[in-house]
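With one protein chain withheld, the remaining protein chains of the complex are depicted in position.
Order as written gives the chain letters A, B and C; numbering starts at 1 within each chain.
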Amino acid sequence: MDVRVLFFARSRELAGTSEATLALEAGSTTAALLPRLMEQYPWLAELGGSFVLSLNQEYLAPGEEQVLKAGDEVAVIPPISGG
Amino acid sequence: MDVRVLFFARSRELAGTSEATLALEAGSTTAALLPRLMEQYPWLAELGGSFVLSLNQEYLAPGEEQVLKAGDEVAVIPPISGG
Amino acid sequence: FPAMSSDTAEVRDGTCFAEVTPEPLDLNKYVEMVADDGAGAIATFSGVTRNSFQGKRTEKLEYEAYVPMAARKLLELCHQACARWTLCKAAIAHRTGTVLVGEASVVIAFSSAHRREALEACHWAIDELKATVPIWKKEFFEGGEVWKENEE
Partner (left out) sequence: FPAMSSDTAEVRDGTCFAEVTPEPLDLNKYVEMVADDGAGAIATFSGVTRNSFQGKRTEKLEYEAYVPMAARKLLELCHQACARWTLCKAAIAHRTGTVLVGEASVVIAFSSAHRREALEACHWAIDELKATVPIWKKEFFEGGEVWKENEE
């Protein structure tokens, strides 16, 4: 199954795009996201681990595990600087 | 010598005017103000003592004594409620 | 029994501005006044007539000021705030006369490089204004009127 992956700020610049599709095994959970993302987008290592992920526009807490479904919206969120 | 006396808010309503002239002996100090004001304007007692005085647009601190001069501007300041 | 004849006073220096006026207060005017290329933050406070007080319906407030002294005290507040919090610019205006429900009786606008300064100074200034500036309000409600007193 495919999920949408959104890139912002520095991760968007590194990606060269603001959006991509990530293929995951059916039944995958959010625990699979980080390893699969690092595999598919190895340049994410340049962020030095300083990013978090969101799922369907909610932050994923560290260690939190949810079952993913096709079409979910995942985002790579580098350190924020709004305001 | 004469000083100007200004009345505000409830003291103005009790006075029926916003301004009056108070005659003082030459060389009087601010210590003379309160007794002379109460004598001249006995209705000030209706304020129940809850007012302060200013001299030339600065509050007079309790116990502070300054020499008055002709033309000084004294004001009766009931409890404030700006804002 | 009329209040003092002059109901307007405006005082200012380099970075501070204070005004007592019977005219409606325009927040934008004061925000523009404190605009500064070195400012990263602008905090404002507006005090507004609300429709009720202690369960009674408020019809309007009437403000009276010892106009020249009030303007000087407002400018003094600006100076004190600038000194204590390193503000860029400061403006305070207080209205006199009738202030209807929804209208502003006082506007404070402070700018600073960083947000904490303008925010804290703004809170301090309205507290201090209520405790020190010679201005009075009379509340008109259904069936009565009363001079208000700020709590210390």
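Simple rule for what comes next: a residue touches a chain if its C-beta (ideal position, glycine included) is under 8 Å from a C-beta of that chain, and two chains touch if they have at least 3 such contacts.
Source: prediction; values computed, not measured.
Contacts of the undisplayed chain with the visible chains, over the whole complex, involve A, C. The chain not shown here is touched by just one of C:G14, C:G55, C:G102 or C:G144, and that residue is C:G102. Of the options C:P22, C:G40 or C:G97, the residue whose C-beta touches the omitted chain is C:G40.
On the side of chain C, touch with the chain left out of the figure occurs at residues 27-28, 31, 35, 37-52, 101-102, 104, 111, 113, 115-116, 118-120, 122-123, 126.
Summarising the interface, chain A meets the missing chain with residues 6, 8-10, 12-13, 15-19, 54, 57-58, 75, 77-83.
Simple rule for what comes next: only the chains that are shown with their structure count from here on.
Each chain gets one centre point, the mean of its Cα atoms, and the points for chain A and chain C are 49 Å apart. Taking each chain's centre as the average of its CA atoms, chain B and chain C sit 25 Å apart. In chain B, no position touches at least two other chains. Annotation for chain C: no residues touch 2 or more other chains.
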